[in-house]
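Following: one structure in structure tokens, then a few remarks.
Just one protein chain is left out here, and the rest sit where they should.
What follows is chain A.
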Amino acid sequence: MKKSHPIRRAVLATAVTVSGIVLLLSLKPATDPGSAAAAGGAAPPVGAAAPQGGAQAAGTATITGTAVQTQYGPVQVRLTVSNGKITQAEAVQAPSGGQSSQVTADAVPKLNQAAVAAQSAEIDAVSGATYTSTGYKESLQSALDQVQSSGGGSADQGGSGSAQAARTVTGAVAQTQYGPVQVRITVSGGKITQAEAVQAPSGGQSSQVTADAVPKLNQAAVAAGSADIDAVSGATYTSTGYRQSLQSALDQAGG
């Protein structure tokens, strides 16, 4: 039965809400720790539904190392191996949050380059990122072990009969307002087992939209098995381009 003060309450609620949201937004780092992995125009991570080594038929394999726990968070490396050589290395997981994001953004591209240059896990630690470097090397080594065990990076058929029919088809480039979009799919037994964007808009806000939207589109493409997928909200243009390129890839696969 205390006296109610509706105006005071409204002002208080507004002030608390606005300052709470502003605080939350300002606590987030300005750079995306995930963008370190995507640096250099690498394709964003593929959908979870896709099996590893989807690009085998083309003589190229993608191998993901084990996730290694470090003091600051997990590190996980993915390699693209083509004819026995590491052609690309990226971190699909790396420490993020606060200072870690910055360290990751700084160190991971260097480690990626070093891995490709060294063609082994014998790479130097990046100064100031000792833990991340150690974790990276460990995960890299585990990925390399997998390459070795499957015979020098040649296609690992994994004993699955359907892998014989697996093929990778790359769709036509679709131009959008923000840049080109190009989709590559792996088709096995008439089904899309993996979808990834080899090109997607990048730079500034676009990188973030891409990092956000492309994994969802990849998943949707695998789930739908067709180009009939919903646009991701906030990434309408990218979604439209993605669908066009996906359709062209499907046309090739079907024809």
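In this text, a contact is a pair of C-beta atoms (placed from the backbone, for glycine too) under 8 Å apart; a residue touches a chain by one contact, two chains touch by 3 or more; residues count from 1.
In this section, contacts and distances are computed from a predicted model.
Participant: Report the protein name recorded by UniProt for the chain absent from the figure; options are "ABC transporter permease", "Outer membrane lipoprotein-sorting protein", "SCP-2 sterol transfer family protein" or "Ferric reductase".
Facilitator: Its record in UniProt gives the absent chain the protein name "Ferric reductase".
Participant: For the chain that's not shown, point to the residue among A:170, A:236 or A:252 touching it.
Facilitator: The missing chain is touched by A:236.
Participant: Which listed residue (A:60, A:96, A:112 or A:146) would be found touching the missing chain in the intact complex?
Facilitator: Selected residue, touching the omitted chain: A:96.
Participant: What chain A residues would touch the chain not displayed?
Facilitator: That gives, for chain A, the contact residues 1-3, 9, 13-14, 17, 21, 24-25, 28-34, 96, 101, 177, 204-205, 208-209, 211-212, 216, 230-234, 236-237.
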